[in-house]
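What follows is one structure encoded as structure tokens, with my remarks underneath.
Of the protein chains in this complex, one is absent; all others appear in place.
Up next, chain A:
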Amino acid sequence: MIRLENVHKAFGDNKVLQGMTLEIPKGSSMVIIGGSGTGKSVALKSILGLIKPDSGEILVDGKPADSGDRDAFLARFGMLFQGAALFDSLPVWQNVAFRLLRGSLKRPVEEAREIAIEKLRRVGLKADVADRLPAELSGGMQKRVGLARAIAAEPEIIFFDEPTTGLDPIMSGVINDLIREIVVEMGATAMTITHDMTSVRAIADNVAMLHAGVIQWTGPVAEMDQSGDPYMEQFIHGRAEGPIEAVR
């Protein structure tokens, strides 16, 4: 279980998180929605310890995220970054198998490569991309390689930062199914950021909306349409008119 308790984070005078509180039950899929620039990525990075919150508490299984053995902590996580963040000096398969080629999860090269190719196939990429360099791939393909890397070591907790942005509708469907599968079959806990309402309905057990630095609304995906929350309604229906300003 992951719990954020009254988390604050500002960059200079840019107050991003202003008391975010959210709970993600173990083995569930939480989707975070919200306008761009509201701090969704910052929230995920704060849980991973990549960004240090100014105040508030982040608990993973009841323990503060920044306590204890950091390697063991990180080994439980997989993360797909918004910009894919592939290592451009390494071929695709070594990106995917990065964790399997070094450190505590190290295994023979042949085996690591096989796993990488299998994961690439799961995100809809053929084996022949394995030996290409990330710079030779389109944005959507890079995103999927990033996804393959995030799931390669079969982590317990997986974060997806805009997994379907830049993908065509068919590929988005493939990725949505994959994320759902990972949660159901592997029992992983997932946190996904997306703007795509189709994805939300396909992936989420629970939905949370981040606005103005706090969670405006959270609840099961089935209740999303009857939330009665004007922010949610505006976002779901993509209206320019409403409490969320179009210019931010």
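By our rule, a residue touches a chain if its C-beta (ideal position, glycine included) is under 8 Å from a C-beta of that chain, and two chains touch if they have at least 3 such contacts; residues count from 1.
Rule of thumb we're sticking to: contacts and distances are computed from a predicted model.
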Q.
According to UniProt, what is the chain that's been left out of this complex called? Choose from "Phthalate dioxygenase reductase", "Acyl-CoA dehydrogenase", "Putative phospholipid ABC transporter permease protein MlaE" or "Isoquinoline 1-oxidoreductase beta subunit".
A. "Putative phospholipid ABC transporter permease protein MlaE"
**Q.** Which of A:A10, A:L59, A:A85 or A:A212 contacts the chain that the document leaves out
**A.** A:A85
Q) Where the complex has a chain not shown, which of A:G103, A:G139, A:G187 or A:P243 is the residue touching it? A) A:G103
Q: Using the definition of touch stated at the top, determine which of A:M1, A:A75, A:L133 or A:I236 touches the missing chain.
A: A:A75
Q: Over the whole complex, note the residues of chain A touching the chain we left out.
A: 45, 48-50, 71, 74-75, 77-79, 81-83, 85-88, 98-99, 102-104, 149
